[in-house]
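A protein chain is absent from this complex, but the other protein chains hold their places.
The first chain written gets the first letter, and so on, giving A, B and C; residue counts start at 1 in each chain.
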């Protein structure tokens, strides 16, 4: 019963096979091998963006901060939600890679920020001249850190706010696949057609060993991103091993299949939890859910070896009925039996 | 009627005389002249801190960020209030000089943060391991950006919280003189005796042309601060002109005299505003007040040429009775006649 | 005939098998899985350094700059050779990760710097007080970028110079395995016993897909390195895939076996080149050689599809006898038949 994260499961077998297959013979380094060239075309095709600059990196943090530092000047501020991964979970990497930008936080609900809040926060950052930072890019997370998925209209409204202030929009798409699957739209619709300028296209949480694609839909800053990737220690000499993963990911829409599986598993888990008397904090829309369960249920689950985070509350406590919040994540490898068992134990 | 800032008035005549007097003959550069050495001793004596490292800088931002970057590692976060000058008014200088630290914000009332809030915010920053930044120094502003002055007990309580987490405390003392005057304590009591490790001892807002002293009460990081000052472009070749200002400032407690004058002017202004039907947002404790006055009063004042900021609200508007918030600042040069006239016009 | 680099060959089959084997079931992320813990012990054991801090990164640049930024303050300078990878081939990554240190260059012969030169350069950097940077760590490359290998006495002499100035020594060991093999010593003798404080222990050029171990022999700065790794976007969520590679690398001394094979291949190549009338620029000591061959030989080799860099000179030119310098690199996968054919074609 492994629901602690979408980075605890194995890589998808097709990805591992591609990696093994790539391990034949010689390949020129640093992305100049044929497979690395091919994967750029695969990403462009998937996004209907023949001009896009596509570069690989090995961690989600790397993809985020390399893109953001390409979009932001060091005397600017980046707008993001108070629960954004770039704020909460990247240990000042955005500040470091950008040379010292600030992050200006926008309130959120279930991880989603509203156009009105974004507009108000951006407006407020423009009242102090050079005493405050200049306004820089907006960063949205899709699917959000709380599992919610922005609708296409919501994304367009937010990028519209950014655009009215002359600002670019970055999307942290560590779970972009889960969002696209949920929305039933095309990758292009979920990104540049909705006004996104730069996308961290996640692979690691969705079946790869560790690869993300950085996609700049406007190629003007492509050269800068290349220099920044090298300077950021993310240009891999044996680049084929990154390319092989990403290529397998895009082949036959594997990425959508794995995301679909993960979302479906989370949906089953959500239904089971509700059936067991638990309460979802928000509608299940991706592979990540937050749910309240009574302490007693948590204690039974933990005793049975279930792996997940108690997000709010303490396992130890007197009141067996007190509700504690669980953070539960599924990836492509989630097992139906585990889900069934988890829900059964939760039900008591 | 100049109440826009404490940096719009002239330098004190005694300071200017000292500057002129220093302009005689030759002096070795970079702080190795006798006057520069003397001023170090004057600061140490004023603070009863014979071991303290004392270095001059020319702007308040420089003093703050050089000290903070000496206290903080780039992978740490600095704790400060949401209205701290280092957050609101230094255009990412703290982030730049420190190499990318984050600023974690603590709520405030009249610019003052509470020990409970500080403790809660610090505690919360320690829950994510290396995913979040490590906890770094606390920065307090005394007097605060809203004009309030921490009591010595309050300062000690806040530095005590920091200390319990193993964190150092920096004090942004751009208006330290105004606070000391208000508190009626010694400089030592207001700083290291209350647990402050590093002080930006302000001069510019209180009668100098542009000099601040950086004071490290624990000399261990003195060499680091010297390198950082030079690297930060704040080591002046003709250092005697900074030293002359700071020396005059400390001679015969000029700094306390000018601060006292400024505080008294603000007190007179506060009384007059209340007499005129205005409302102070907080008790007057330093040289800076925030007060609500009706729009009509503002319109009369602005028409009469009064210089000050309308902090909340718009001068133009239909309702003459709507309350708009003024931010009013006095320095040593505030004129009684101006204050009287201001209050008279405000009264209508 | 692939001699362009030691990053163009495939990963060793044992490494790939380990990677496949690691792809089973669930594993806690970010290095808290059993395999990741085990590999730390394997490195410590290999280096007879039970207290050492061992952290993995995915690129050689990352390992170098994370370690150097842990050893150096931003107002310091790092001493390295004019041909050091950190200076020539990391696109300002050392400057970025360290927050702006300078690199002070030391002349070299075949990539090796002499204790006398190092001492003179360090001494010269200490004459300008705070106007110049403070003196920071020394970085040595072993084996060097020119293929030469420092003897243990040479390493000890260089680290001794550093130590006399109170400076730490970093070793860029991208080809550490090749050096150890050549020296016939233990890893400990080649590192901490010779005075090295921090080692980038390379794997990528020697049979891995992309993993390096950062080794801090003095654990005092271990926590700092952990924060810096995360901040530097090098903390992998699916950490087991890095651990699996490094674990296989150390198992049964695979790393020494692959290095030995690579060195032997380079030796065969060197002998063949000399037999063909070429001239080695320095004795062959590792897997990397520089050799002069006549233009005509280069033209024949390139026409036959040989992959390698012409380091000095232009392939096109009138004089068939003019000597052009080749840079030739072998890894564990170098094929005897290729070497033989290369030498045969070179001989004409």
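Please note the rule applied: contacts are C-beta pairs under 8 Å (C-beta built on N, C-alpha and C of every residue); 3 or more make two chains touch, one makes a residue touch a chain.
Since the structure is predicted, the reported quantities are computational estimates derived from the model, not experimental observations.
Asks: Tell me which of A:2, A:231 or A:295 is the one touching the absent chain.
Replies: Spelled out, the listed residue whose C-beta touches the missing chain is A:231.
Asks: Which listed residue, C:132, C:222 or C:313, touches the chain dropped from view?
Replies: The one listed residue touching the chain not shown is C:132.
Asks: One chain is left out of this view; which of B:59, B:82, B:151 or B:299 touches it in the full complex?
Replies: Considering all chains, including the one not shown, the answer is B:59.
Asks: Can you list, in ascending order, the chain B residues touching the missing chain?
Replies: Given the touch definition above, chain B has residues 2, 4-5, 7-11, 16, 19-20, 23-29, 57-62, 65, 90-93, 96-97, 204-205, 209-210, 227, 230-238, 241, 307 touching the missing chain.
Asks: Determine and list the chain C residues touching the chain excluded from the picture.
Replies: Counting only chain C, the missing chain is touched by 74-77, 88-92, 95-96, 99-103, 128, 130-133.
Asks: Go through chain A and note every residue touching the omitted chain.
Replies: Counting only chain A, the missing chain is touched by 73-75, 99-100, 130-131, 133-134, 224, 226-231, 235.
Basically, only the chains that are shown with their structure count from here on.
Asks: Would you mind working out whether chain B and chain C touch using mostly the same residue numbers, over half shared, or mostly different ones?
Replies: same
Asks: Using the mean of all protein Cα atoms as the middle point, what chain has its own Cα mean nearest that point?
Replies: A
Asks: Compute the distance, rounded to whole Å, between the mean C-alpha positions of chain A and chain B.
Replies: Inter-chain centre distance comes to 42 Å.
Asks: Quick one: report the Å distance separating chain B from chain C, using the average Cα coordinate of each chain.
Replies: 51
Asks: Pull out every residue in chain B that's touching 2 or more other chains.
Replies: As it turns out, chain B has residues touching two or more other chains at 74-75, 99-100, 130-131, 133.
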